[in-house]
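Excluded from the complex is one protein chain; the other protein chains are retained at their positions.
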Amino acid sequence: MSAAPRTGFDLEAARRRLREEGGRRFWTSVDELTDDAGFRARLSAEFPSAAAMIDAPARRQFLKLMGASLLLTGTAACGDNRSDRARPYVDQPEGLVPGVPRRYATAVTLEGYAQPVLATTYDGRPTKLDGNPDHPATRGKSDAFMQAAIFGLYDPERSKEPTRNGETTTWGAVAAALVAARTRWQANGGEGLRFVMRRTTSPTLQRQFNALFREFPAARVHFSDAVGADERDAATTASFGRPLEIHYALDACDVVVSVDDDLVGPGPQQVRNALAWSTRRGDIAPGQGRTRLHAAESLPSLTGTVASTRLPANPSQMMPLLLAIAAALGATSARAPAPSGHGEAWVRRAVADLRRHAGRGLVTAGAHLDPRLQSLAFAINAHLGNVGQTVFYTEPVHAAFDQAQPLDALAEDIAAGAVNTLVVLDANPAYDAAGARRLRDLIPKVATRIHAGLYRDETASLCAWHLPLAHALESWSDARAVDGTASIVQPVIAPLYSTRNIHQIVEMLNGEIEPVADSAVRETWRRTFGEHFDARWRQSLHDGFVGGSQAQPVSVGASAPSPIEAEASTGALEIVFRPDPTVWDGRFANIAWLQELPKPVTKITWDNVVAISPTLADKLHFANGQIVEVTAGDAKVKGPVWIVPGQAGNTVALYLGYGRRAGGEISRGIGYDAFALRPSRDRWCTHGRILRVEGSATVATTQAHHRMDGFDFVREVTADAPRTPPPKDQSSFYPEWNGAAHAWGMTIDLDRCIGCNACIAACNVENNVAVVGKDQVARGREMLWLRVDRYYEGDIENPRAFFQPVPCMHCEKAPCEMGCPVHATVHSPEGLNQMVYNRCIGTRTCSSYCPYKVRRFNWYDYRKFGEADRAAKNPDVTVRSRGVMEKCTYCTQRIQAAHVAADKENRALRDGDIVTACQQACPTTAITFGDIKDPNAGVSQRRESGRHYVLLEEVGTRPRTTYLARWRDDGEAT
Amino acid sequence: MSAVRTEAQPILPPQQSYGDVTDQLASIPLHFPSRRRWLIALGVASALLGLLCVSAVVLFTQGVGIWGLNIPVNWAFAIHNYVWWLGIGHAGTLISAILLLLGREWRNSLNRFAETMTLFAVVCAGIYPILHLGRPWFFYWMFPYPATMGVWPQFRSPLEWDIWAVLTYLTVSIVFWYIGLVPDLAAARDRARRRGWQVFFGVLSLGWRGSALHWMRWNQAYRLLAALAVPLVVSVHSEVSLLFASSTIPGWHSTIFPPYFVMGAAFSGFAMVAIIAISLRALFHLHNLVTDDHLDVLGKVLLATGLMTAYGYVFEIFDALYAGNVHEIQTLKDRLFGLYWWSYWGAVVFNFVLLQPLWFRAVRRNAWTLFAIAASVVVGMWLERYMILVTSLYRDFLVSSWGVYHATVWDWAVFAGTIGLFLFPFLLIIRLLPVISIFETKEILHEEHEEAHARA
Partner (left out) sequence: MTQIFSPAADTWLRLFLVSLAALAAGSVVFAVGMARSDWYTDTRMHPAAQPVPFSHKHHAGQLGIDCRYCHASVAEGPHAGLPPTHTCMTCHSQVWTTAPMLAPVRASLADKAPLDWHRVARVPDYVYFRHDIHVAKGVGCVECHGRVDTMALTYRAVPLTMQFCLDCHRDPAPRLRPKSEITSMTWTPPKDATAARELGHRLMRAYGIRTGDITHCNVCHR
C-alpha cells in the first residue's frame, strides 16, 4: 500500500489508542495508530482512477524496449515460440549434458570482500547463485546482494564497448593511447598520475599495483568508498598502532552489548555474523542458558529487532553510554556522566551481564562511529578478557598501499593543477564521494581522464575514456572473504559484451597490449603455490577457495584508550547516513529486482525516504509521504518523510544509493541523493534542519498499515513458560488424503529469523518471480511468493519488532483447492498444494478463499518486465503469463529433481535431498524443509521442539508450513 | 399481500372492451407513439453499449489489471455487479411464475416486461464471469467436455455450479417468456397491415390460431414451465451466495447467505419492475392497464421483501456477535465503521430507512414517490452487494495482507456499459413486441365483467 499525507502525526493519539487497545497487541505501522479518518482520506485519494492506466503500461513498454536491447537465445521457459526448431551443437563440449545444470565455485564481491558462491549454469547460462557450502566463513549461506548479482550480469544497460568522448572505439585504440600515456609517465616517474578505486581484497590487484608503483613511484592511489571502513581503521590504528581487521565470534558469546553496531544487518559481515549468532541462539533450550543481546541504536536495525533489550539513542548519546559502561566496569578513568532515564537501566543490565560473563561477553561499537568510541570498546573487551575468546584481531584483509591518499587530497591536487592523468577503476566518486559535488566540477579539469566500470555512470560521463569492465561472473580475479580466506574468481560465462576484467586493464596500464583474461591471476597464485601450482590451482578452483588461507589472529597489547570526554549534546537535529539495505551505496541501484525487494524494516520499495522518529513527527506534524527538505550547511535534499517507530527522538536518517544521475534508466531519477549532504569528515553523522515543503509523494510499501488487535500471529515463549500449547485437532468434512511415502512440510523458527530478506531474494531468483514496478507495488500487486511480515508491539517510541516469513502454507484442507472450477490448484499425494499455471483461467477464487493471502496474480503480462534478464530465468520453472495465479510451490521443481535422481538410482529419498531455495539461503537456518512423516527428519524434530505452533490454527486449514515461537528475554538480571 | 381480486373494486377500469385493449397494445409496435423520446433513449443506450465494447477490447488486450483489483481485493466490481444484475433478473420469473401459480391475476399487466427485463438482466450478469477471467479465451474449460487433456472441471467448486445455475435460468426464462408471448404475437400478426410486419409476427407466432386445442396445450406448457421456473428463482441466487458462503473468509462464511441473497434479489427485482412499469405507463399512456392498484401492490411487495432483507442485516450482526469469533467481529467492525462504511450505511438507508413511507397507501399509489423509492432500492442493493464483497476481502485474517480497493475508470466503464447492454435490447423489444400481455389482460377484464354481472 502507499501513503500520501493528509493529516499530521499525533503521538498522543497514538499513545491513547495503544492504551485503549489494552492487552498484548501488535501493530504494523504508525498510520494505523493515528486518526483513521485522515488515513481513510489518504487512501481514497490514492488512485486517481483516470491516471490508473497511464503509467503502468508505459513503464512496461519502456522496460520491454530495454529488454529488446538484449539479444540472447531464450529458454523454453521464456515462452519464445521457436521451440519447433532444434539447433544441436556443432562440437558439443566434453561432458556437457543438455538441460542438466552444472555448478561452478567462484565468488562475487561486496565492499571488496569475496562472497563465495556456487553458480548454477544451464547450457552455459548462469541462472542462480548460492553460497558455497564448503566455505569456512559462510557455509553456503547467502544475502540479497549475492543473490542479485546474477541480474547485475544480465543488466542490458551495462557498458558494452569502450568509448572515447562517447564515441565507440576499440580496445586497440585504448591500448595505443595507454602506450602513449605510459611514455609520458615514464618521463616523470608518474608525476600527476592518480588512480581512484574502491577498497579491494584482491591479491592480484595488490601485486599489479605494486608493480605499477615500482615503475611510477610518483603515482598515487585514492580510495573512494561510500561505506568503506576508514573509521574502523583509524580506531585500530589509534589503539594498536596499525590498522587491523576485527572478527567477532558471536557463537561463543553469552552476552553481546552492541553500541550502534548492526551486527546482523546488511553488509559484507552479515552472513558470517548471522550464522554465528543463530548457532549460539540455536543452543537455547531450558537449562542450557541463554545468549543476551543488549543493543543501543539510533535507527531500528535487524540487530535491534532480535535484541533482548533495545535502547533508542541519538548518535550523540552513544559516547556517554559506552563511557558509562566502561566506567562501571573500571575500564576507563574518564569521567562518565550518568545516562538518563531508560539509558541508565539499559547500562545497568549490560554491565551486570558483562561482569557475570567476563570472557564470554562482547562489546561492539559500530564501524561508522567516532574512532575514539570504537577504541573504548576495544579497551573494554581487553579489560574483560574477551580478546581471543569472543573477539579476534588479524592483519587487514584489504590490500594496502603506501601510495594511498585520502580522496580530499585528490580534489586539492586537481584544484592545484597537480594532476594530469586520472584513472578511475571501478569506482564512482562523482556520485558517491563525500565531496562529490566539488569533484564533479574538478574532474573535467584533468587532462587525461580514464574510467573503467560496469556502467556509464556519473564519473564515466566526466571522463574522456570509458572502458567497460567485465562482471565478476565473467571475470578471472581473486578476492578474500571476511575471514581472510582467499577465493579465486573464475568466469562462469564468456563476457557478454566487449569487456575486459580489471586485471586486464591494469595489465594494459603495465604496458600489455592484449592481456589474457587469466594471466595476471595465474601469475599471482603461481608465486604463492610454487611448484604445487597446477594441483593447488585446480583444487582451489574446484573448492571455490584457497584452503587454509584464513587470516591468522595476532596478539595485540591491550592499549589504554585515548583519554576522552563525553561532550554535551548540542540538541541540534542529528542527521545520520546509512547505506540502503537493498541497493547499498548505489552500485546495485540499476537492478530493478533489488529496487523492488522490500527494505527489511520499513517494507518500502523503489525509493529512499527521510526516516524520522515518531517524536519528531509529532513535534513537526509530519505524516508519511510529506515532502521535506533536509538542510546541513549550505547543502539540502528533498524527499518524502517516513515515520519509523523506534527511531531515536532527535535523529533523522538519510539513505544512500538513490538519486542517481546516470548509470541506467532503472535507477535514474528515483529517490534523493543523500551524498549531497554528506560531510567529508565525520561522514556518518551531521547536524542540520528539516522543514516541510509543498507536496507529497506516493511511497510504495508491501505491507498494508493496520493493527493486529489481540491476535497471536507471532507467538513467544519465555523461560517460565517454554512451551506453546499443543495444536488442537481440527475436524473437517473432507476426507483425509491417502498418504504417499512422504509428506512435505516446513517449519520457520521465528527465534532465529532476522528478517534479512535472503529467503525472498533466493525465492525470486529460483522461481522466476516477476518484477512489477513501483506503480504496481503501490496498488498492492507485488509478486513476492514469500513475504516477511513485520509487526510491532508496545510503545511506539521503542516498540518490540517481529519478523514473520509467510510462504504458502500448503494447507491439508486448502480452501483454495475447493474453489477452483478447473482443477488448476490441486493437492498432491505428498501434500503439496499444486498450482498448475497452464490450466489456470484466472477466476482468482483461490486467492479470495485463501486465509493467508499468499497467492499472487499476473494482472498484466509481467513477462515483458523480465525480458531484460530472460537469460537468468530458471528453465525448470514456468515463466507465468498474464492472467494466471501463482504462489510458493515449496520449490516443487527441486522436489521433482530429487525424486528423479532417487528413482534413477532406485532408492528412497533421504532427508536433505530436497532443500528449498529459501532454506538454502537463510543465513540463520530459520527455515527447515522435509518429510514430516520421517521422525528423524530435521523438520520433524523442529516440530517437536515445544515451540511449535500453527498460524491461524482456528481456521482449520491444517497448514504444512508451521512456526516455532520466539524466545522472549527481557534481559532482566538472573 | 392479499389477492387483489378479493377486494371489491376491480383492478382494471371496467368500461373498456376486449377490442380496445388489443388495439391499444398491439398497435404500440405497429404505430409507435412518441418515437422521439424512444429514439433519444435508444441513442443513450447504444452509446453505453459502445462504451462496453471499447472497455471490453481494452480489457482483453491489457488484462484485468486495468481494474482497481489487487491482492487481497481480487474480486470487486465484476462479481458484485454480476450478483446485482442477477438479483434484478429475479423479479420477472418471480412475478410470472409464482404469481401465476398462485393465481394472482393482477400480475398479468406486469409479467411481460418483467420477464423481458429478466432476460437482459441475466445477460448482463452472464457476461461478467467471462469478462473478469484472467484468460477469458479459456472460459470453455469450465464446461465438461471430453478434452484431450483428460481433465474435467471441478464439480466441488461453487463457480462450476454457478455456470449451470445461470445458464439453466437463462434458458428457462427465455422459453417461458417466448411461450407467453406467442398468442400476442398472433394478435399483432392479425392486426398488421404491412407485409413485413405480417411475416415478422407470423413466423414468431408459430402459426397460432387460437383454437381451443392451442389454448389447452398452451396452458399446459405455460404452467409446466412456471412450475419449473419457481424452484430456479430460489436455487440460482442461493447458489450465487454459496460463491461466498463456502469460503472461510469472515463476513462470507455464514449460513444466512442463501435466503439473504434470494430476498435481496427479489427485492431489487421488484424495485426494477416498479421503475419500468411506471416509465412505460407514462411513455405509452397505459394508465388504464397499469393502474394505481398495480402500483399499490408493487409497493406492498417491495415493503415485504425489503423487510426480509433488513432481517438479513440484523441476522448478520447477530451471527457475528453470537459466534464471538474474533475475525468475524473484526470484519463486522470494519463493515460498520471501516474504510467502506458508506457502503454499509448506504445500504441500510436506501434499502430500509427510505422504504418506510411505503406503509402509507397514498405513497404506494403515487407514481412519483413509488418511483423514487424503487430507485433508492436499486441503488441500495448495489451498495449492499459492494459491501458484502469488498468489506470482507479488504481485511481478512492476517493484518499484514490487508489492503484497499478503489474502482478505476474502467471498472465504471464496464458497469455503465452493461446498463447499455440492458437498455438497448429492452428498448428494441418494447418497440417491436407488445409490452403488456394482451390476452392475459383481457382475461382479467373478462373475469371482472363476470363478477360485475354476478354482483348486479
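Order of writing sets the labels: A and B. Residues in every chain begin at 1.
The criterion applied here is as follows: contacts are C-beta pairs under 8 Å (C-beta built on N, C-alpha and C of every residue); 3 or more make two chains touch, one makes a residue touch a chain.
As the structure is a prediction and not an experimental result, all values here were calculated from the model.
Participant: Among B:V151, B:V175, B:M308 or B:I329, single out the residue that touches the unshown chain.
Facilitator: B:V151
Participant: Out of A:T204, A:N381, A:T747 or A:T878, point to the residue that touches the absent chain in the complete complex.
Facilitator: Only one of A:T204, A:N381, A:T747 or A:T878 touches the chain omitted from view, namely A:T878.
Participant: Can you tell me which of A:A334, A:A352, A:I670 or A:V836 touches the chain that was removed from the display?
Facilitator: A:V836
Participant: When the complex is taken as a whole, what residues of chain A touch the one chain not shown?
Facilitator: Those residues of chain A that touch the unshown chain are 76-77, 79, 83-92, 97-100, 740-741, 826, 828-830, 832, 834, 836-839, 876-878, 889, 892-893, 895-896, 900, 903-904, 906.
Participant: Can you list where chain B touches the absent chain?
Facilitator: 145-151, 189-190, 198-199, 202-203, 206-207
Basically, only the chains that are shown with their structure count from here on.
Participant: Taking each chain's centre as the mean of its CA atoms, how far is chain A from chain B in angstrom?
Facilitator: Spacing between the chain centres: roughly 57 Å.
Participant: Of all residues in chain B, which touch chain A in the complex?
Facilitator: These residues of chain B touch chain A: 62-66, 68-75, 129, 132-136, 138-139, 141-142, 149, 151-154, 156-160, 163, 246-249, 325-327, 330, 339, 393, 395-404, 406-412.
Participant: Touching chain B in the complex: which residues of chain A?
Facilitator: Touch list, chain A to chain B: 1, 26, 28, 40, 43-44, 46-47, 49-50, 52-53, 56-57, 703-704, 706-711, 713, 776, 779-781, 787, 789-791, 804, 806, 815, 818-823, 839-845, 847-849, 851-853, 855-861, 881-885, 951-952, 954-957.
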